[in-house]
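What you see is the complex with one protein chain gone and the rest in place.
This part shows subunit A:
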Amino acid sequence: MNAPVPPIAPETDAPVMRTTCPYCGVGCGVLARPDGAGGTSVAGDPDHPANFGRLCSKGSALGETLGLATRLLHPMARGGDGRMARVEWDTAIGQIAQAFGQTIERHGPDAVAFYLSGQLLTEDYYAANKLAKGFLGTANVDTNSRLCMASSVAGHRRAFGSDTVPGVYADLDEADLVVLVGSNAAWCHPILFRRLEAARAGRGTKLVVIDPRRTATGDEADLFLPVNPGKDTVLFAGLLAWLADHEALDHAYIDAHTSGFAQALASARAMAPDIEQIARETGIPTADLVEFYTLFTTHERAVTCYSQGVNQSAQGTDKVNAILNVHLATGRIGRPGMGPFSLTGQPNAMGGREVGGLANQLAAHMTFTPADIDRVRRFWRAPRMAAREGLKAVEMFEAVAAGRIKALWIMGTNPAVSLPQAASAARALGSLDFLVVSENVATNDTVSCRPHLVLPALAWGEKDGTVTNSERRISRQRAFLPAPGEARADWWAMAQVGRRLGFDEAFAWRSAADVFREHAALSGFENDGSRDFDLGGLASLDDAAFDLLAPVQWPVRSEGDTADKRFFANGRFFTPDRRARFVAPMAARLATEVGTDVPFILNTGRIRDQWHTMTRTGLSPRLGAHLPVPFVEIHPSDAAQLGAEDGALVALQSAHGSAVLEARLSAGQKRGALFAPIHWSNATSSNARINDLVAAVTDPVSGQPESKAMPVRAAVLPVRFRGFILSRAAVADLPALWWAKVAVEGGEGYLIATDQEPDEWRHHAAAILGTRDYAEYVDAPGGMYRAAAFDDAGALVGAVFLSPGGARASWDGLKARLAARTLSSTGRRHLLSGRGDDRAAASGPLVCACFAVSTSQIDAALAAEPGADVQRLGQMLRAGTNCGSCVPELRKLIQRRAPADLATVGVLA
């Protein structure tokens, strides 16, 4: 098994395991120390080069997400009666082998498919890819990474001939200008953003943020450019032309290492003929355009980081290339402090790309050329190689719906929530002849799609293998907890199926290390520098060395070749002529334009403290406290036109679906633009699965859907009552017309809306709370109802609160009571007031999730020390001193209190 690293804290002899965070693509090192009693303490690994000891709010809360209450612990198969029942792993493996084997026999190999995840380890990905592409004969292997960074892959491959991230994180430390495009890094890549903030403080690095909405990241920028949705290519075409006009091009680099520049420049000039035209199209004021272009021209050490705002677009690949163009044209690539930098969303999107876990890749950064196919066939000794690209995610689910794919294996992802037109995807899943889902959790929207088989997968802390972060750094995820129930590694399950199908030798791995060595060997197989991805130097690691493997950047072409590397400073691209390609983007436009019936453009994305469909982060009360309900951000003027106050419920409707979300008024939104988070599902809310609304329209090159520009209409949903339910136990069948579920300390919370009268809720409350000792507050004419139930010890076990009107209800005073195992008699008497015992301590929304610091604590500190800045607040309350992702919010709170600064804020907004 794994060799534990030496304990970092000498005062305890509990074993500490070095591992890697399972959230975003930054790939932070984590020190995990299980306490042996079900809990685990988590800290940043000071020696990991991605984070040097820091963790963000999500990473810090990992210890709160390791409970087994929601886990799937045994293989379950659907019986003749339609119910799921436990089966032996052996039976389950046999069912899969039989179903996939028979489907291929009857309908051909492309009737089966694998839908994978950027959460899988590289070894799992490798096993799936090998099984499908070498032994089943299909390239129908795609992944949720398609929804995340496929456009970056495609852009890289078009420009570089390979899917290569040229730079390293250290470039952020050494840059003089950092441009963030379509990236809310302050929330979504907080540790990298901290690194950037440190550079700004240390060397005065300038920060430009380009985003249709002013996010927490935009708030921190030296220059914020509120680009119109879909117009990034115009902005960067304009930059390319500006660079040419201001003699800022690196002609030597262009001449020596690239091709296609002249056409690209001509195209850019046509797209962005003058600054006024660019300003009109992008919506960015001329002066700001000039400032940005000038900054870029005068700062050679410039890094352009881009993320989902670029990728999740029907023109995402063009956007990537428009960015790559300016770096190629200035030769600012692969040198310290400069280069284009794709910030990956998932912990192992990069690892998936490396093994070929995308339908249009073969394996180890090889493609479907005859030479590559032959090479991989020989390496694998594969009997049935896939000969052509498979179906990309959206196409794959269309094929499922059309009945062309009949057997599907989903692993580690929740497509019924995350795919565009999610409801259609969910319906399609229900029509499969055979659906198997490998999962951590017993229920989610995908598991609700009537799979024939569900398999218990190992979760973070249990599984063992490698992941690759955004800077090509491979780190170990190590097991520090025992496998619960019958949970097994995904690579193991697939290997068993391979063996059951008769491929004993090809799937004889005994360990993740075996898989990794084979993967490394394939990457180095007949490589000799011809492919960027090469782990040949790690192919002969023994088990002990694999266990102790320190974070290492690829390529590792030979043993001991572990230094950090950048690519392309001296050209040597992976195109046939080793030259990079300039790509002229198509005319910038959105796939679907707004119209009179759908006048708003809906942007979707992540929030600071949640991850994907919340099956893990949703377990943490701390993380749930920041933004507890599904919401839609809307410009105050638009809200006023709709008649929506802050907190009102707003119904969004697109051509494909609807959602009901809480309005959050934000001057950071453009007029006519909305933003809603992606995280809520039918498991966590009545009607907030945002991808139900998003059209399955994709980029023609990358196949990535346009997730950030969906035309919708919006209307206030009038409700008579709003409120909440707190309960130690989960509540089934909520009798509310709208609800959202939130983890709270000591139980579950539900924010609800209802049209039913308090008198009806008296009955519901009795059913929800049980017929035990409970207190009630009834003001039927006033539309108020409150009830609270107590256990034998007098502690709160549940509460129901309802108020009239459309405003959101505050539960801060009650939440803490659910966690407490005791309640004083005074506390009980005041409980239904909805306030805490000590009114001064009534906490308000959480700002700093790491140290649980609330708005009211911050307000109190600022009242006590009016001049306090972010740093001082950190000293006083620790707020913002860990992950720092709340620093923008802290700054806002400080500004809100300082009248002198208000004018400035107003101008910026």
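Note that in this section contacts are C-beta pairs under 8 Å (C-beta built on N, C-alpha and C of every residue); 3 or more make two chains touch, one makes a residue touch a chain; residues count from 1.
Quick note on the criterion: contacts and distances are computed from a predicted model.
Asker: What is the protein name, per UniProt, of the chain that does not appear here: "Assimilatory nitrate reductase (NADH) beta subunit", "Transport permease protein", "ATP-binding cassette domain-containing protein" or "ABC transporter domain-containing protein"?
Answerer: The correct option from "Assimilatory nitrate reductase (NADH) beta subunit", "Transport permease protein", "ATP-binding cassette domain-containing protein" or "ABC transporter domain-containing protein" is "Assimilatory nitrate reductase (NADH) beta subunit", the UniProt name of the unshown chain.
Asker: Pick from A:Thr91, A:Gln263, A:Ser637 or A:Ser833: which residue touches the chain that isn't shown?
Answerer: Only one of A:Thr91, A:Gln263, A:Ser637 or A:Ser833 touches the chain omitted from view, namely A:Ser833.
Asker: Specify the residue from the set A:Ser803, A:Ser854 or A:Thr881 that touches the hidden chain.
Answerer: Of these options, the touching residue for the absent chain is A:Ser803.
Asker: Which one touches the absent chain: A:Leu734, A:Met784 or A:Met876?
Answerer: Of the candidates A:Leu734, A:Met784 or A:Met876, A:Met784 is in touch with the missing chain.
Asker: Looking beyond the chains shown, say which of A:Ala775, A:Ala819 or A:Met876 touches the absent one.
Answerer: Final answer for the missing-chain contact: A:Ala775.
Asker: Where does subunit A touch the missing chain, residue by residue?
Answerer: Subunit A touches the chain not shown through residues 773-782, 784, 790, 794, 803, 825, 828-830, 832-833, 835, 839.
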